[in-house]
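Dropping the structure in here first, questions after.
With one protein chain withheld, the remaining protein chains of the complex are depicted in position.
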Amino acid sequence: MSSKHLPLWEVFIRSRRGLDHKHIGSLHAADAAQAMQSARDTYTRRQEGVSIWVVRSSDIHASQFEDDSAFFDPAADKVYRHPTFYDVPEELKL
Amino acid sequence: MNVAHFEYVQRLGDNALILGQRLSEWCGHSPFLEEDIAMANTALDLIGRARMLYAHAAALEGQGRDEDALAYGRDERQFGNFLICELPNGDYACTLIRQYLVDVYHHALYSTLCGSSDAGLAAIAGKAVKECAYHLRRSGDWVVRLGDGTAESHARCQAALDEVWAYTAEMFNGDAIDDAMAAAGIGVAPGSLAAAWRDEVEAQLALATLSVPRDDWSASGGRQGLHTEHMGRLLAELQFVQRAYPGQKW
Partner (left out) sequence: MADTSPPDALSRFERTIAAEEKIEPRDWMPDKYRLNLVRQISQHAHSEVVGQLPEGNWIARAPSLRRKAILLAKVQDEAGHGLYLYSAAETLGVSREEMLDDLLSGKAKYASIFNYPTLSWADVGAIGWLVDGAAIVNQISLCRTSYGPYARAMVRICKEESFHQRQGFEIMQTLAAGSAEQKAMAQDALNRWWWPSLMMFGPHDAESAHTQQSMQWKIKRQSNDELRQKFVDQTAVQAAHIGLVIPDPLLKWNESRGHYDFGPIDWDEFNRVLAGHGPCNRARLAARRKAHEDGEWVRDAMLAHADKQRARATGAAA
């Protein structure tokens, strides 16, 4: 067995013009050029996309589970950030 | 019916079918999953192209035959593909070197055929040339990766190149059908593609640290239906069901 493994890449696809790239899956490839081709061959066979990003998985920095409450809970009471918080006359189309 | 025109389109179809048949043999057996998928994409393009070319040839012939009649109803002497397409896959280096050499040829061929006076053929070429551009990018990349990889991969690539090289000359040696089609503005004079092919291939082989083999002998005969012994077995497998149960729908 080979001692070294092919690195893991994350694939992001823009499905239509006007939309964001969205994470669609992963694959293994030796470098960015090969990851790009494999992404094309694997994830756009049914016309799923018009643009591809590939990113080495190890280059992604993710928020940690332990930080969830500190990161995300404080936003819960800021209801005034949402338009539905305000009581205005409906007919004025605000 | 113009027999030369029919034959010309049919043998373009033969090249696509026979090479597609070979590539499809890798499905489920390639070096890693991503390659199983990628190689199948190329094979699917080729099989799709064969179907379009056969359907067009059959329409030109006007005898009521269809794509399957051409694919399944002929013996090896009636197939006009290049020998390079029917060679066994060998190892992955061999398959990819062969693919690269044919991709360079096909890309140039179909680019030119986009201007064919046969509108049907030009339309098929318009689709094929996009596929060829991608196939070429992939196989060209692979040739460099494997040629300039490890000592083993380099040796395998060089051996594959030395083995397959003699089968490339055939792509550029046209016959009376090619001449007639080129003169009519329908087809391409194969010889006209030779110099650019050689330049492109030599440059890529240099990147891959591979040596261009000597041109000491070359194989030929595919256009005339004079095949290698591999071809009969390939067709026996490809045509088995239709031969065993003739005249059925599947």
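Chains here go by letter, A and B, matching the order in which they are written, and residues are numbered from 1 within each.
We take it that a residue touches a chain if its C-beta (ideal position, glycine included) is under 8 Å from a C-beta of that chain, and two chains touch if they have at least 3 such contacts.
Here the structure is a predicted model, which means the values were calculated and not measured.
Student: Any idea which chains on screen the missing one touches?
Tutor: Looking at the complete complex, the unshown chain comes into contact with A, B.
Student: In the full complex, which of B:78, B:153 or B:220 touches the chain missing from this view?
Tutor: B:153
Student: Among B:144, B:182 or B:201, which one touches the chain that has been omitted from the display?
Tutor: B:144
Student: Please give every residue of chain A in contact with the chain that is not shown.
Tutor: Touch set of chain A with respect to the missing chain: 1-2, 4-6, 8, 25-28, 30-31, 34, 42, 45-46, 62-66.
Student: Mind pulling the chain B residues that touch the left-out chain?
Tutor: 17, 21, 24-25, 27-37, 40-41, 43-44, 47-48, 50-51, 54, 67-68, 71-72, 91-92, 144-146, 148-150, 152-153, 156, 237-238, 240-242, 245, 248-250
Note that in this section only the chains that are shown with their structure count from here on.
Student: Using the average of all C-alpha atoms in each chain as its centre, how far is it in Å between chain A and chain B?
Tutor: 40
Student: Looking at the complex, which residues from chain B come into contact with chain A?
Tutor: Chain B residues touching chain A: 32-34, 37-38, 41, 134, 137-138, 141, 145.
Student: Can you list the residues on chain A that touch chain B in the complex?
Tutor: Residues 6, 27-30, 33-34, 37-38, 40-42, 45.
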